[in-house]
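Of the protein chains in this complex, one is absent; all others appear in place.
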Amino acid sequence: MIVVMKPHATPEMVQRMAQRVEELGLKAHIIVGTNRTVIAAIGEKRNGERETLESYDEVEKVIPILAPYKVASLETKPEPTTVRARDLAVGNGHIGVIAGPCSVESEEQILQVARAVKRAGATGLRGGAFKPRTSPYSFQGLKEKGLQLLAAARSETGLAIVTEVMTPEHVEMVAAYADVLQVGARNMQNYHLLQAVGESGRPVLLKRGPSATIDEFLLAAEYILDRGNSQVILCERGIRTFESHTRYTLPLATVPYLHERTHLPVIVDPSHGTGLASLVPPMCVAAIAAGCDGLIVEVHPDPQHALSDGQQSLTPQVFAETMAQCRRVAEALGRYLAVSAEPPQPAAVSLSS
Amino acid sequence: MIVVMKPHATPEMVQRMAQRVEELGLKAHIIVGTNRTVIAAIGEKRNGERETLESYDEVEKVIPILAPYKVASLETKPEPTTVRARDLAVGNGHIGVIAGPCSVESEEQILQVARAVKRAGATGLRGGAFKPRTSPYSFQGLKEKGLQLLAAARSETGLAIVTEVMTPEHVEMVAAYADVLQVGARNMQNYHLLQAVGESGRPVLLKRGPSATIDEFLLAAEYILDRGNSQVILCERGIRTFESHTRYTLPLATVPYLHERTHLPVIVDPSHGTGLASLVPPMCVAAIAAGCDGLIVEVHPDPQHALSDGQQSLTPQVFAETMAQCRRVAEALGRYLAVSAEPPQPAAVSLSS
Amino acid sequence: MIVVMKPHATPEMVQRMAQRVEELGLKAHIIVGTNRTVIAAIGEKRNGERETLESYDEVEKVIPILAPYKVASLETKPEPTTVRARDLAVGNGHIGVIAGPCSVESEEQILQVARAVKRAGATGLRGGAFKPRTSPYSFQGLKEKGLQLLAAARSETGLAIVTEVMTPEHVEMVAAYADVLQVGARNMQNYHLLQAVGESGRPVLLKRGPSATIDEFLLAAEYILDRGNSQVILCERGIRTFESHTRYTLPLATVPYLHERTHLPVIVDPSHGTGLASLVPPMCVAAIAAGCDGLIVEVHPDPQHALSDGQQSLTPQVFAETMAQCRRVAEALGRYLAVSAEPPQPAAVSLSS
Partner (left out) sequence: MIVVMKPHATPEMVQRMAQRVEELGLKAHIIVGTNRTVIAAIGEKRNGERETLESYDEVEKVIPILAPYKVASLETKPEPTTVRARDLAVGNGHIGVIAGPCSVESEEQILQVARAVKRAGATGLRGGAFKPRTSPYSFQGLKEKGLQLLAAARSETGLAIVTEVMTPEHVEMVAAYADVLQVGARNMQNYHLLQAVGESGRPVLLKRGPSATIDEFLLAAEYILDRGNSQVILCERGIRTFESHTRYTLPLATVPYLHERTHLPVIVDPSHGTGLASLVPPMCVAAIAAGCDGLIVEVHPDPQHALSDGQQSLTPQVFAETMAQCRRVAEALGRYLAVSAEPPQPAAVSLSS
């Protein structure tokens, strides 16, 4: 931590501040510069000394040297983590694709999508049973009935079920059905929920909040890791910016940036990241090219009658074409999309199309 | 709702879309323009027709005409709402000031602050017992012990207690001690929490999420109102923008903008909105000048040893000076800051200073 | 400047970097911390060493200690600057108000506005003759004819003329008519224009670009100061954020923040900052309360037939009421709005209303 003193700070003030730094258990090292005196505080911890020191009038600013997250850091664990759930594998060379409808609407709908996305190469099935909706008047999901339909789809297809949990008291119920618990963007800093999924024993897919910095995102993951759960997938799903022609702005540079800092796998959600079905396929392919460890994509058999997110859902056919492009791009870069261990017989043909 | 067709849309497509509009229970009205055909859909509801219609290829965009919120709207209730808790009153001409430390740290600390802020004119006492912290390694609050200390401070001063609740299962416990339940910015879209405070019987202070639009903010309030709780205070506390010299960007135009649309009172939090103690007093005064119904301000007897947010906390003395300025500005504009019904005897003098 | 080495940096790399720092004419000071080694580079200049050092693989980041601007800084000149043009004075206790139409449209229009805003207390007259318009199909201003009409309005009222100059080759012509040259938000980083107005001998009103940081804003001012022109007024006119209910987001905390760093006066433009006429009066008053040195406000005798910006223009009557409120708030805070030295006789009455 570097404490920058204001230009008018007297030698006494500098001494007093150095003493305060040492009171905090750090070693103070005074450097007198041409225009400013700075104090290097050695032995930096990560629990609030910065704010404390910044509250002194004679301090101009305090600059942390260390990243605030620890367990998520590559410095703590240099080898990439693979998160696995059934045939879904993401990270450390594995690219996994999770696809499915925004909301589970009916048995027929979810089975139809599950078969189609598996045929196209997905190894995870997404589908919302508990839906966080901006408006209280929107469809809120089928709740436990939805979870049962997801489980039925898994029985038939073997796809890993990825579904959102919205509140700590539902964690046990959702974990009873799901293979991966999703924490949505709106709940990225719902700390009680993070702790609950951290204790659930299930892998967690953590979505970046639309205004979260990278540090805040990794600190949210740290809440889960801190409870002993190391199976965390980070998901870039777009940030809120001044751009309004797309639903969010999808910053793909997050992918290589995170790979330089954390061992956790990073996947991308181009459906929410753009909000427009026509932009989803190119952004899926671009995300693969940027080096992501997986995708999560909204697919619906009939987007025009979907109960939610129809405008950003792909049809099964467009999804299959997109997957074929992703596969070719991954191979061109020496990488491979994971496929299901036992693809259903008839689908094997279309996979190579 | 206005459905704008793409330029290439054929008359058959327009007819099909008009029919789809009518299937949704709306009346379709086709208008053929010079470059585009649009369909006015009359009888707009607020539950997702827009997304559905936007999923058609031949539709360029769908433009809602009505605001998505209803109960919070001035159209539903044209007279401003006053929210009251003990001597704290905000809205419809009442300006209430809530002040206190970021976190409750000890009995001495909270009593000392409570006396000071009351003396300066506050009618509400803020103080975190359950603290949402970005890092799992930061101080997380004294929890129920903190609530007890707040209650003790109320016993002595009569100030209304405003404190944050972070998860639905704590609502009952926090409501047992607090006069007003605060929903923090990170939880603005934690819908289970919104529903729980909506059923708590306590007034709610709802902070705007740092990337929430005004519509999203009012829809979050709508979740609370929808559970029968009409005592909701909206709080602008800054949004996340590219500006990094302040912690957040504090957009005071939110105050008059909300007053044109909702009957709910609007208060401002300049402490989080700027993150720098020296900017808090001018922004308190500016918020009053912009017409807000109240303030929530962080005050600490010794910011340099605060366990959290020291860099943005006012000392009691600076707070008292700020209150004096706020009072003068309010009066210059024909408004008045509420004061405690029975100010403690010795304080009465300093109030008029 | 603090050079933070990556965790894997060897002692040889640290030595090499210290040597590179010294090659740049700085003194290197190595500090070995618990997790990182940092090099304090003493004698920091402001011309690009940072980028150079950041291009080394073994360097994690380089943190500047000094602000990048110099002449604009309070450290260089601790007493506030007053900028004057005729009766318009802003800064160092003087609050000046500049008002007038977005565009000069006709002699009658500009004279009518000039008289009205003078009567209400303005000492500067704004009005665009050269209009930067987002679309090539929009009204682009009356050009030199507009300047002549402004000069005529000055002859009658004595108001200082503030008008925009868009390109270096117009500086001489505009300076022949105007008292203050305005550099618009779109041109904040048009460096040839900044240099040209820096050499014009006229005071300059520099608007903040909608995505400019405070450092970039002050560096733009520095381009003007660097040419020997010390008469620069900084104008906060709103930044671009995700908020779309207002045209821009108006961050009033800019005012006290700049006052802590620069001696240059800071004024506020609530018309562009909000884009909605109904929000302009409260934000004018709030800007005064936040401590600004002046306002620039769009006023039009008939907003509904304005050739540009009608939706954000005040009528003369609303402007006069707003001025009265601003005056009362300024006085409540111990400050005063400047008024014209010789107010026209009949207006003197309404000034005190």
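To keep things simple, chains are lettered A, B and C as they appear, and every chain counts its residues starting from 1.
Quick note on the criterion: a contact is a pair of C-beta atoms (placed from the backbone, for glycine too) under 8 Å apart; a residue touches a chain by one contact, two chains touch by 3 or more.
Fair warning: this is a prediction, and the values are worked out from it, not measured in the lab.
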{"item": "Touch criterion as defined above, residue of C:E75, C:E243, C:D269 or C:D309 at the omitted chain", "value": "C:D309"}
{"item": "Of A:T82, A:Q112, A:T213 or A:S230, the residue in touch with the unshown chain", "value": "A:T213"}
{"item": "Contact partner of the left-out chain, one of B:N190, B:T213, B:T241 or B:Q312", "value": "B:T241"}
{"item": "Absent chain, residues of chain B that touch it", "value": "2, 4, 7, 29, 31-36, 38, 40, 42-44, 63, 65-66, 75, 240-242, 244"}
{"item": "Touching residues (missing chain, whole complex) on chain A", "value": "211, 213-214, 239, 241-246, 249-253, 255-257, 260, 273-274, 276, 278-279, 282-283, 285-291, 325, 328-329, 331-333"}
{"item": "Residues of chain C in contact with the chain not shown", "value": "20, 45-48, 51-52, 54-56, 68-70, 132-139, 166-169, 186-187, 189-193, 209-211, 215-216, 219, 222-223, 226, 239-240, 277, 303-311, 313"}
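One rule holds in what follows: only the chains that are shown with their structure count from here on.
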{"item": "Identifier of the chain whose CA centre is least distant from the whole-structure CA centre", "value": "B"}
{"item": "Chain of greatest Cα-centre distance to chain B", "value": "C"}
{"item": "Same or different contact residues where chain B meets its copy chain A, judged by the half mark", "value": "same"}
{"item": "Centre distance in Å when chain B and chain C are each reduced to the mean of their C-alpha atoms", "value": "31"}
{"item": "Where chain A and chain C are represented by their mean Cα positions, the distance between them in whole Å", "value": "40"}
{"item": "Computed distance of Cα centres, chain B from chain A, in Å", "value": "28"}
{"item": "Two or more partner chains touched - positions in chain C", "value": "241-242, 244"}
